[in-house]
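I'd like to ask some things about the structure below.
A single protein chain has been omitted; all remaining protein chains appear in their positions.
Order as written gives the chain letters A, B, C and D; numbering starts at 1 within each chain.
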Amino acid sequence: MDIAPYLLLATLEGLVQASVLMLTALGLSLVFGVMRVVNVAHGEFYMLGAVGAWLCATLIPGHPAISFAVALIVAPLIVGLLAALADRAILQRINYNPEATIVSTIGISYIIQQLTLMTFGPDARAVDPPFYYNIRFPWFGYSSYKFFIIGVAVALVATLWLLMKHSKMGLLMRATQYDRETALNFGIPVGRVYSAVFAFGAMMAAVAGVLVVPNSQAHYLMGHDPLLMSFIVVIVGGLGSIPGTIAAAVLIGLSDGLLSVFFSPTLAKIASTLLVALVLVFKPQGLFGKAGRI
Amino acid sequence: MSVMTVEGFDAFYGRSQALRGFSVELRGGEVLCLLGRNGAGKTTALKAIMGTIRRTAGRIVLDGRDLSALPAYEIPRAGIAHVPQGRRLFAELTVAENLEIGLSTRKSSRRALDYALGLFPVLTERMNQRSGTLSGGEQTMLTMARAMCIEPAVILLDEPTEGLMPSAIAGIREAVIRLRDNGVAVLLVEQRVDAVLPVADRVAFMDHGEIKARFTIDEVRNDLSLLHRYVGVGA
Amino acid sequence: MTIPNKKLFTLCLVVLALLFMAQFVLSNYLVLALTRILILAIFAMGYNMLMGYTGLLSLGHAMFFAAGLYAAGLANYYGGVSLPLAFVFGILGGGVLAFVIGLLALRTQTVSFMIVTLMFAQVAYLLTLYFSNVTGGDQGLTLPTASRSFSLFGLAVDLTSPMARFNIALTLFAVVLIGLFAVTQGPLGRLFVAVRENINRTEMLGFDTYRIRLLAFTISGAISGLAGALYGLMFGFIGSSFAEFRSSIEVLLFTLVGGPGTLLGPLVGTGVMTMLIDRLSGMTSAYLIVVGVLLIVINLWFPKGILGTIRDRWVPWLK
Amino acid sequence: APGIVGRAQAQAGDAIRLGAPFHRTGIGASYGRWYERTATAALKIINEQGGINGLPVQMIVEDDGTDPKRGVEVMEKFAAEHKVDAVFGHLFSHVVAATAPRAGELKMPYFLCSETHALAAGKFNRYCFQPSITDVKSQINSMGGWITSNLGKKVTLIYPDYAFGYDHRDNMTAAVEAQGGKIVASIAIPPSETSFTRYLPRIPFDTEVIYHVMVGPAVLTFVKELGEHLGTKRPEIFGFIDSLEGVQMDIPQLSFLEGTYFWEAMPRYAQPDQTEFDKFYRDAVGVDATGASATDPKDISTYSHMFSAWETLFAIKKAMEISGYKGPAQKIDMLEAMEGITGFEASNEFPQGDKVFNGKTHQAFAHQNVSKFGGGKLEVVHTTTIEESFYPDETDYTQMSF
Partner (left out) sequence: MAEVILLKTRGLKRHFGGLKAVDGVDFTLRKGEIRAIIGPNGAGKSTFVSLLSGRIPPSEGTVEFDGQDVTALPAHRRVRLGIAYTFQITNIYPSMSVLENVAVAAQSRLRPSFLRKGASETEIEDAARAALAAVGLDDRLDEVAGVLAYGHQRLLEVAMGLALEPKLLILDEPTQGLSDSEIANFIEVVKRVAQSSTVLLIEHNMHVVMSLADRITVLERGRLLAEGSPAEIMNDKAVQAAYLGEPA
């Protein structure tokens, strides 16, 4: 097979991956940006989204599109609630001390993982896509659902961007992020804002989880990679910069796919990881750092 | 009739007591000045009023409404504004955004903003600059202006003249007088007696977390040795 | 030379003495477990030197542990290098890699630093897989039993003997502990803390903070390499799972639980976490839940780690 | 269940204690769960039949998290704390590779339920045995001929980019070339990959057979994406059941697998010529004729591998009985007895079928099955002879000291 279709495919795949990354990364970025804490359990929220989608698919009879639509709404809500609860019960009590938060969220992720293992089981579970149509290119077939993922992600991110940029809520969130105490002095209910932000970040991850599951599967360990990747995306993009996060997601989504045209896959992964690391080394603020704050 | 009554505040940092039975009463259109050495607990007292540090005892009433049990973020909404020591701006936000946050606290109108900017016209030139890069003096003005956007009934000023050039100090003094004349109650923390005397109606001396003595401004003017006794400066 | 912070020094000696006594008191299994804890605690101490004292949170320390592991292991496996020499290779491996990575990574700060180290570590991990014809990849290499004993200064040592293993681990632990005591309680340690607390200020007091950080990073890498080499040579298995992200998180967890920036914190953290998992896994298959809950509970009571919080509340010299 | 104790009361002589390090968590968890279930069922039968040499048998389960480091620790725990007589049950080869040397040092009989070739290649020590499941080298050897003569000679290999995958690549390449076939492409997929589509264009158009062996939670995605990619005009496909072990097969995402082939060590679906042993075994473990849990049809067992936990227990029993084993003092006798065994008859104890056991390499050899997927189930179309899986000995453990 010649190189052109190969590149096309690598690009398509990269974009799908980038879309999912964009969602999880923005969730993480929001939490990190506002609360200055690293949420290690973020990947678990993503996983719960996927498991939620599977649960909906098993419980709700009828066309898969129905259960999918339900999952897209219900799973993030439940995950968000859970996250808000965790925030209230734990993070608020340790005062968002960055280090203690890492330990606590590792604890939370252990708990979520193990509970999922005990109830949902260790197997990977498939969910039917809401619609199924295989688009045939001259050289290969491609699932139309993947285009849907890209579409939804783009729509969600655009909405978020508008919200952060132009809404009062966005302004207040950014204010709390710089100085808690002064924010309180201006009537901003910091505690509630934090819970909301934490929940919202988790919901973004859960939405991503619901979206991927018809494409890959739900599995109790699936949160690990997205956590690492979105963490990388957030920082490479430039903390708190939505355009940066998008750019980084696309860069990272595409790079190893395209590089693997020329190298063996593992070598391509090595090269792309190194590439991204060096971007950071020589541009420590990230691609869109500083100037492009949310 | 007093606007704000604070009674018997106690507060602790760890095991050390930072406030002991701190009480003040403020009438509308009056400036009460809180004086005291470094570490006397002046800043702590203001924070306790704002609810940003936990108090173990005490009551606060504003316009007849008991605020004692309210969470911290309700205090400014009730109408008490705070200009903190050391200019705590939202450093990454622009001047305009900082002011907007002030306006949003009680959903004040643009008039409040115009009024504040009228007092500090420099700020109009800097609206889109990141507030963290303002000069020290500009930052102080911004914190004052931001607090005025709340349209408060009571304003707490923690050493607002700190780091200001003499002509700007005059500006702040003027701002305080304008506030007072508009019926706002001002609780002013100051170190520099000369900055205080012209605007204050009453003076309270603080030490070790307690108010040790209260005087009217005339009493102080008549007997400057009081200053020496309580804050250690020669008249 | 006068010894600063005598109380802490005494405490260190007491701990070492207690550890030494442990081999006569504890069951065989616990001595084994303690051997492992000591080695991992060395790793955590190396990590703590960087993260706890200097305030540089690396998410890629598994790479230095693995560098030591592979440098020592491969030298022994392919080169037939004697164990003590292989061990030195391991320390050098960790130190040199840390120096090189540090040169690059230290251009960044805080979160960017976390990510850069994480990514370099991912590269290192992938390299161990990519060159699996040499490293054995995830199945790893098993050092032949024959090459597991050596003689040093006429003293024959058999690394398959539990007592020899324990005492070697304890000796090296003691060396590293005392070494770190000297570093952290003296002027250099003060500089590390100064860098952690306020890097701009430190720069403006006349210190080249880049060099200070590079020094901390290299020392930390060398100690991690030491731990890796020790682990590999003692237990005879070198595999890429030691280079995984999970190992980096583990050492971070050990340090955070014990109390970052306290000399004995890593030992406490490693001991608590290792024994917790070990004991619980025998009792319930849901032990991860219990561990998770305990982590949270520890955190609520000891937000700065066990020793860190004790230091802040009661015993200020415990640093 | 009776016979399973959480913590041993270390008193030698009152019972035979077996340490069972299973993959309860981590990536091996779906196997580990079924290994535990299978072993528990076997143990129950052994104890009902009066135990071994009159002693009751206890199994002490520990989780190794599918983590090599923890695997070693658990081995030490069994030896030093639980003081077990033997350890069995490890599957994932990296865990085995890390644990085996410790077993040798601790002088602990260690029975693998893995498929690793490292044992027969002489990389371990005299304490390690693989008495039930055939190693990956012979599995592939015995398949190679069938593939080239029935499916095609131009083969594309798809395998994970690490040691387990390389075993497949190397052995399959050798096997195919020995039969006059040719490997037209060899596609290694990095571990941790969750999406595979972009690797698939590497499959050359002239491929006659695709040979795939993927493991881990993402396998289903792999198979599904393979289907999407190839569409209806596709070459023959032959896969190791590892790619779909524990996965429900009659789901729409997998419909394209219709007509493809799988290797199975033990057929998941009860075949028309099902032996009574297989039936007995399914009943005892609680697995129905489709390989699903008898209580939950959606809960699919790891049928092709888990029999090894069952058979290994009976192999241990046999060795202990031959040597009259009563306690650790007779450990060496027991190991020598094991080395002396030449094979096992198909029976309730060995439901997968008869086996040849090679005392020198400590490795068992058995029949292998090729199954065709059709109508949502797998049907065995070919069973190899045991001899087809032989290869020259690569080591002789009996020459090693204990």
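In this section, a contact is a pair of C-beta atoms (placed from the backbone, for glycine too) under 8 Å apart; a residue touches a chain by one contact, two chains touch by 3 or more.
Remember, it's a predicted structure, so these values are computed and weren't measured experimentally.
K.L.:
Can you pull out the displayed chains that the omitted chain is in contact with?
P.N.:
Result for the missing chain's touching partners among shown chains: B, C.
K.L.:
Return the single residue from B:79, B:102, B:137 or B:152 that touches the missing chain.
P.N.:
B:137
K.L.:
Residues of subunit C in contact with the chain that isn't shown?
P.N.:
Given the touch definition above, subunit C has residues 2, 4, 186-188, 190-191, 193-194, 197-198, 200-209, 215, 316 touching the missing chain.
K.L.:
Using the touch rule from the top, list residues of subunit B that touch the missing partner.
P.N.:
13, 36-40, 43, 85-87, 122, 133-138, 140-141, 159, 162-170, 191-193, 231-233
We take it that only the chains that are shown with their structure count from here on.
K.L.:
State the pair with the higher C-beta contact count; candidates are C-D and A-B.
P.N.:
C-D
K.L.:
Give the label of the chain whose average Cα location is farthest from that of subunit B.
P.N.:
So the chain farthest away from subunit B turns out to be D.
K.L.:
Select the chain whose centre, defined as the mean of its C-alpha atoms, is least distant from the mean of all protein C-alpha atoms.
P.N.:
A
K.L.:
Roughly how far is subunit C from subunit D, going centre to centre by Cα mean, in whole Å?
P.N.:
36
K.L.:
Using CA atom averages as chain centres, what separation in Å is found between subunit A and subunit B?
P.N.:
For subunit A versus subunit B, the centre distance works out to 44 Å.
K.L.:
How many angstrom between the C-alpha centroids of subunit D and subunit B?
P.N.:
Using C-alpha averages as centres, the distance is 75 Å.
K.L.:
Residues of subunit D that touch two or more other chains: which are they?
P.N.:
Subunit D, residues with two or more chain partners: 25, 161, 190.
K.L.:
Show the residues in subunit C shared as contacts by 2 or more other chains, in ascending order.
P.N.:
126, 129, 288
K.L.:
Pairwise, which chains touch?
P.N.:
Listed by label, chains in contact pair as A-B, A-C, A-D, C-D.
K.L.:
Touching subunit D in the complex: which residues of subunit C?
P.N.:
27-29, 32-33, 36, 126, 129, 132, 136-140, 142-143, 145, 160, 235-237, 239, 241-242, 246, 278, 281-283, 285, 287-288
K.L.:
So in the complex, which bits of subunit A are touching subunit D?
P.N.:
Of all residues in subunit A, those touching subunit D are 1, 5-6, 9-10, 13-14, 16-17, 114, 117, 121-124, 126, 128, 132, 134, 136, 139-143, 215-217, 219-222, 225, 257, 260, 264-266, 269.
K.L.:
Which residues, counting only subunit B, touch subunit A once they are in their complex?
P.N.:
The touching residues are 47, 50-52, 71-77, 81-82, 84, 88-93, 97, 100-102, 104-106, 146, 150.
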